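Here is subunit A:
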Amino acid sequence: MSRTASSWLSEAAAVFAKEWRCELRTRYALNTVLLFAFTTLVMVSVALGPMGVDSAARATVLPMLLWLILLFAAAAGLPRVFGHEEEKHTATALRLAATPSALFCGKLAFSLTLFAAIEALTAPLFLAMMQLPVAAPGRFLATLVLGGWGLAAASTLVAAIVGQARGQSTLFAVLSFPVLLPLLLLAIEATRAAVGGGGGADSLSRLVLYDAAMTVVSLMLFPAIWNP
Partner candidate 1 sequence: MNDGSDWALVAVNMIIWSGLFLYLLRLQRQLDRTERDS
Partner candidate 2 sequence: MRKIAPWLLWIWIMVVIWAAFFYAPLAEGFVGQSSRILFFHVPMAWVSFVAFLAAGAWSIRFLAGGRRVAHDHAASAAVELGLLFCVLATVTGALWARVMWGAFWNWDPRQTSIVLAMIFYAAYLALRSAVEEPETRRRLAAAYAVLGLVVAPFLFFVLPRLTFSLHPDTVVNLRGRIEMESRMRQVLAASSLAFTVLFFWIHRIQVRLKARAERAPLGRTRP
């Protein structure tokens, strides 16, 4: 089995395809996450409502709400990315057949696309329900992409660690929040700038820095987590 780049890429693609095929069959993560995001959205908008937050604070408070909703949606759907493999003993077959780095990239791609789906649904709804005008749509989109990337990368790595421990759901929250919160603060800053709330101009560059560091460290660390 030569380790050419193309076979590595097809391995990662195979993992990605398998993840989505299993997901669409069981619809486990998708349902949980979308239901979760939607109910939180409704709750928040009912509680706060367009008039609930006075206009001055809107541009600073609402971005925080958006990202909290996205964070909790991620925490609902992403931790099982590796957990179900260990529980159902399919992890042994994967350890025998897959290259760790390709496996991680396939799983990361799945988390990214799943999270993109969450954002694609939640963000527009949030803006509509909150009637929040966006001054710089391009920057807003960039923040969603970069914030989503960081969230997915960190969650996938923590999911790999938690996959092999007891009491996974609580452990995932405990382990992932301190990793995700700095990213969240950056994303909120950048979102404020995008919505026109001013400030946080260089948050985008810090987001890129955090995402890159998180992705590189995850790739290097995953073999140590995955191999016995």
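The criterion applied here is as follows: contacts are C-beta pairs under 8 Å (C-beta built on N, C-alpha and C of every residue); 3 or more make two chains touch, one makes a residue touch a chain; residues count from 1.
Regarding candidate selection, all candidates are chains of the complex that A comes from, given by their letters.
Since this is a predicted model, take the numbers as computed values, not measurements.
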{"item": "Options 1 or 2: the chain contacting subunit A in this complex", "value": "2"}
{"item": "Interface residues, subunit A side, partner candidate 2 - complex", "value": "157, 161, 164-167, 171, 174-175, 177-179, 181-182, 185-186, 189, 199-200, 203, 206, 209-210, 213-214, 217, 221, 224-225, 228"}
